[in-house]
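Just one protein chain is left out here, and the rest sit where they should.
Chain nomenclature is as follows: A, B and C, assigned in order of appearance, with residue numbering initiated at 1 for each chain independently.
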Amino acid sequence: MEQNESPKLIDKTLSNLRRAWAGLVGAAKLKGTSNIQPALPEDDLERVRRQIEDCLEGRGGEVSGRARVADLGQTYLILNAQGRKAFLELLAHRYGVDNEALARAVADWSRAYQGLQEGNSDWQLPLHEAETAMRDTLTPPRVRLLAQFNTLPQGVKFLVDMRADLLALFHARDPVMKGFDEDFKRLLASWFDVGFLELRCITWDAPASLLEKLARYEAVHAIKSWNDIKNRLAPDRRCYAFFHPQMPDEPLIYIWVALVRGMADNVQALLDVKAPTDNPAEADAAIFYSISNAQKGLASISFGNSLIKRVVADLAKDFKKIRIYATLSPIPGFCRWLVEQIAEQGDDLLLPGELRSLSTLAPDLTGVKALSSLLEQKSWYKKPPVEEAMRAPLLRLCARYLTQAKRGKYALDRVAHFHLSNGARMERINWLGDTSTKGMRESFGMMINYLYKMAEIESNHEGYRGAGKIKISSSLEALLKI
Amino acid sequence: MEQNESPKLIDKTLSNLRRAWAGLVGAAKLKGTSNIQPALPEDDLERVRRQIEDCLEGRGGEVSGRARVADLGQTYLILNAQGRKAFLELLAHRYGVDNEALARAVADWSRAYQGLQEGNSDWQLPLHEAETAMRDTLTPPRVRLLAQFNTLPQGVKFLVDMRADLLALFHARDPVMKGFDEDFKRLLASWFDVGFLELRCITWDAPASLLEKLARYEAVHAIKSWNDIKNRLAPDRRCYAFFHPQMPDEPLIYIWVALVRGMADNVQALLDVKAPTDNPAEADAAIFYSISNAQKGLASISFGNSLIKRVVADLAKDFKKIRIYATLSPIPGFCRWLVEQIAEQGDDLLLPGELRSLSTLAPDLTGVKALSSLLEQKSWYKKPPVEEAMRAPLLRLCARYLTQAKRGKYALDRVAHFHLSNGARMERINWLGDTSTKGMRESFGMMINYLYKMAEIESNHEGYRGAGKIKISSSLEALLKI
Amino acid sequence: MEQNESPKLIDKTLSNLRRAWAGLVGAAKLKGTSNIQPALPEDDLERVRRQIEDCLEGRGGEVSGRARVADLGQTYLILNAQGRKAFLELLAHRYGVDNEALARAVADWSRAYQGLQEGNSDWQLPLHEAETAMRDTLTPPRVRLLAQFNTLPQGVKFLVDMRADLLALFHARDPVMKGFDEDFKRLLASWFDVGFLELRCITWDAPASLLEKLARYEAVHAIKSWNDIKNRLAPDRRCYAFFHPQMPDEPLIYIWVALVRGMADNVQALLDVKAPTDNPAEADAAIFYSISNAQKGLASISFGNSLIKRVVADLAKDFKKIRIYATLSPIPGFCRWLVEQIAEQGDDLLLPGELRSLSTLAPDLTGVKALSSLLEQKSWYKKPPVEEAMRAPLLRLCARYLTQAKRGKYALDRVAHFHLSNGARMERINWLGDTSTKGMRESFGMMINYLYKMAEIESNHEGYRGAGKIKISSSLEALLKI
Partner (left out) sequence: MEQNESPKLIDKTLSNLRRAWAGLVGAAKLKGTSNIQPALPEDDLERVRRQIEDCLEGRGGEVSGRARVADLGQTYLILNAQGRKAFLELLAHRYGVDNEALARAVADWSRAYQGLQEGNSDWQLPLHEAETAMRDTLTPPRVRLLAQFNTLPQGVKFLVDMRADLLALFHARDPVMKGFDEDFKRLLASWFDVGFLELRCITWDAPASLLEKLARYEAVHAIKSWNDIKNRLAPDRRCYAFFHPQMPDEPLIYIWVALVRGMADNVQALLDVKAPTDNPAEADAAIFYSISNAQKGLASISFGNSLIKRVVADLAKDFKKIRIYATLSPIPGFCRWLVEQIAEQGDDLLLPGELRSLSTLAPDLTGVKALSSLLEQKSWYKKPPVEEAMRAPLLRLCARYLTQAKRGKYALDRVAHFHLSNGARMERINWLGDTSTKGMRESFGMMINYLYKMAEIESNHEGYRGAGKIKISSSLEALLKI
């Protein structure tokens, strides 16, 4: 770097931060660093470009290479959103696949392939070389650059967070950024292969810092307090998570299990901090009542399937009396679907008997209008006559939603799709199984148990994956026959 | 056990609990066990007596011996307070030193000693045998019984908790129970020798269950929330604790340290969860602002001295810039002492100038009456004139209290006594250093820094321990000369 | 220390070694330190005396106290045998129980006891105080000094080794040194209480340094090579050891187990490095074929009993098919006993049939003379006719030796005594079970299986401990009836 040019913002910042790299990634910020977030003006962008090329050319062997990558990472970390956007765009646009080079490799390959087709085996080697050239070209510089970060302490977490930025800062339909994200995802997917993950059972003896993360990332039933966490880790509860060896303090995905007697039908009861703790050795059912992804930067890299299977295996080893492995799951799309159905079908949606019950409760309104109006009342479910009248039509319609509303050949409801893909079956819809605000808003308080029956998982999985066939219990069948 | 006698309460309980031993010690109680707490009626007491004798006689080798001890421990654990009192009394009264046997050994020894004095070396062996007999007799059966518990999982914790019961259930002056407690303490002290303890630095990555205990046992500045704990474990804070290998999840004693610039003078500032985190590498002072014992059952077995010394050594290794090792300590006995002084000395306690200032603030009252009246006002310290008038006399009197109020030759204030015994010196009284309710109630908000200066620790310690000499700073000297 | 006095040998040595403390205890010696081993002349002894008194008086608080103890320990470590002898004699003679003080306490106690006997309860407190004084006096300064070493790194190992020196350097009948050793043993026994020990299963993945120790300390069947160790740790073999938390790298006692089919009858077969490895899951017998104490300094502090019981429990957990827990043990005292019997009883020792067989083999000699002569031949057991003729008389006499040769009411054979005390029974004498030089020399190649049968361990133990009753199998009974 020339000594006579006026030092830029990033330089000054970096000279202070060089040693703080590890502390910066995912850690509590120290006083005074949080505000230094330049927006990466044009001059600095040029400087970043030079840093990137130095990294790509690998000048000076490993040690200085590593220092250079660390510098580049620090540059990224101190940027604000605008600066990061510029940084990522630079990577995406300038360091993608070199189409001219690819065109040459493609032409070479086509020529050799043609030659071979004509029976000339001299083209064997050129074909192989062209194939290698294509493959190399298809791993663009931006991927090679990203891969260098894994030599840094916490470098993998850095990349996961960078991909989270990428997903947050750009529109999913921007074709160049989408291509970059596909590259990014492919790299992370190869590192986060499920074979490399470690399953841990998390207890109240786990690090407080880890439990804090579980609370922060919980996506299904919000954690309200430390008391709430402690209760979810009581002797009759379990939490399991996947970890990656390079991110030992960061859960990737985690699942909460209640060990109870009988298939649970109400999540508020499960989460009640005042309920007594049961003896887990007496449980005959393991209820999975929440599963959450913890890393936004690993979006669409799937672990949930493996997680459930491995947790079942672990529980089966420890608890000989458990006969039932089932979820207690939300039905996130039911309300939205029902609103659409009401708009489309009107009163045809309801059976004569249902129409009659409704008319007695809401004398001014009839049919689906009465239905809508009643459901808009606050705490309608606490009023026995209303609750009574809602029960039959909503259960019936929910069963229809779950089994007949489709996206292509698969279930429309994303939670249903997840568990059906895993080989579970739909076992029971639970009336007022979740009366939280969220539960009422999503599914008028209904929840569903998906049952994991070892003997049928494989055939359920094949049936659903192939033909979209949904396995249901006789109780759901009965609801559908009404 | 005879099969035809009607089963007693304890038997029924035990048959359920036999396998649950480990789970019972110090662990969350399972549903349904907490209420089974018999009061140990006479019949059961007799049964307990038989259990004890079986243990003492060691029938049936180690394995069955261990089972028998576990049974006895379970018996104890399910008792309520009344039952435990009876159990401990039984141990104390029936299984203490056998004075008749001791009298015989003493007589034998005296005879042999006499013989030796008269020059007959044939008495050498009888003397040695009598000495051994005395020593054996002086280790009473109750001690041998207690020692057997250490073979059980969590047996050491069981004993520590049993001694806590002993201290809580009996009056300190009951001579038999006091003798039992001395035996008990001697046994625990030999196991909890400071050489066997492990020093651990506790961070936000420590088990949540451990942090929960730190919060529960905190004796100086109450911990209000998980946010509060997290703040006390920020990068510029430290917590150290001693652990015993047989109780790896139970802190014995712990100390909180703030790494700051300059000698801290206000504990609310140190504990402010909203204050920014400083870079610990820049700190020049380590401030010990709280030290708490966690195990009531280890009362009067001292570790605090060693803890501070080892923490200083550990910090000195990691933080080269630290020059000051000091406490920010409460002055728990000042208010009580001042009330007594006021009663004894009246206005003689105050200097003429102080009397004058007070008279301007409280026209109706004079002298110490004015002082008392003003100090009784809520939040007097927030009213500038009152605060101003209080400052000089209270600082002056506090310096007198700390240095001149004595119990024997030592400082009356127990915190002062602790640090002076360790070789610290009194460095600075901090006006309004702790304006919490407790701080105002104990010492009108004043706190004190005890300074640990490596070069003088040894001489301070010798001077204080020998002649009760208190090393003070020039600022305290100035206060005393007024 | 006066600066003008000429530095003594120890001073010079210490100034070099002060920092090397930890490295000196039980570790490989660095070049140049091994020869500095003064013999502790008079001047230096006086200096050691001053060091000891400084330690006992605890001057200067914990940190400098610890340094002082470390100095004293280093002094000891650099001494040669003569120097160590002088050091230990100093401790034993000068820092034992203060008999004058004890005489005073004894007199006080007697007076108070007398007073109490006469019904005057005012003597209660004086009695208690005298008891405390007696107890304190009975813990002599040398014990308090030794206890201080446990604050040093590896201090416990240092003490264990010091006691090994004590046992090696002095005659067991020296009364003062014996008293010192009893003190020493009592201190170590309280620290090495079996409840504090950790059982570890040792595999070929254990530290090489640990396996090296197992080989060095092996007392029963010498380990010849690393191949030999590896074979003893094959998948169908186990090794278990007890460790103390303060000596995590030092085994205290360890036992070797073979998992085989059927009760093993030959130790050479078990130790054959060329034999194939069996599938341990198919084993129905666990054979304990060697147990060794590793620490000479823990002599007569017993762990073996607990070790076998806990190993059985551990194996029972992992191997469901094991039905037989038995030893394959040497009979160390048989030959010696037989020689004595021959001298005493002559030909009466042999049955008529036995006499006849012998006469055919050794025409020149008759009776026990023939027996002795034949047994003196090298490799007699490889000559079929000799082996054949020896078999019946030796098995018969060995059964007599094991069951009828006594020391007091207990078995004379020390291995027999150990296992019988543990509750085992004598199951089977194995002809030519150990044809090593040692095996032939000790017991003419015979070995014995002691069987641990869970259901009878307790009654066997009680029967043996109480009345010296030895439980034997029907096959031994048959041998005794001949």
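The working rule: a residue touches a chain if its C-beta (ideal position, glycine included) is under 8 Å from a C-beta of that chain, and two chains touch if they have at least 3 such contacts.
Since we're looking at a predicted model, the values are computed, not measured.
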(request) Considering the entire complex, write down the shown chains that touch the omitted one. (result) A, C
(message) In the whole complex, not just what's shown, which of A:138, A:219, A:273 or A:339 touches the removed chain?
(response) A:138
(request) Out of C:39, C:67 or C:206, point to the residue that touches the absent chain in the complete complex. (result) C:206
(request) Among C:40, C:112 or C:234, single out the residue that touches the unshown chain. (result) C:234
(request) Based on the whole complex, identify which of C:53, C:108, C:182 or C:278 touches the chain you can't see. (result) C:278
(request) Mind listing the chain A residues that contact the chain we can't see here? (result) 59-64, 97, 99, 102-103, 106-107, 109-110, 113, 124-125, 127-128, 131-132, 134-135, 138, 147, 149-152, 155-156, 175, 178-179, 182, 190, 193-196, 245-246, 305-306, 309, 313, 422-423, 457-458, 461-462
(request) Quickly run down the residues of chain C that touch the omitted chain. (result) 28, 30-32, 204-212, 226, 229-230, 234-235, 249, 276-279
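In this text, only the chains that are shown with their structure count from here on.
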(message) Could you classify the chain B-chain C contact as same or different, where same means more than half of all interface residue numbers appear on both copies?
(response) same
(request) Tell me the angle, as a multiple of 5 degrees, of the rotation that maps chain A onto chain B over the C-alpha atoms. (result) 180
(message) Based only on mean CA positions, could you tell me how far chain B sits from chain C in angstrom?
(response) 40
(message) Residues of chain C that contact two or more other chains, please.
(response) none
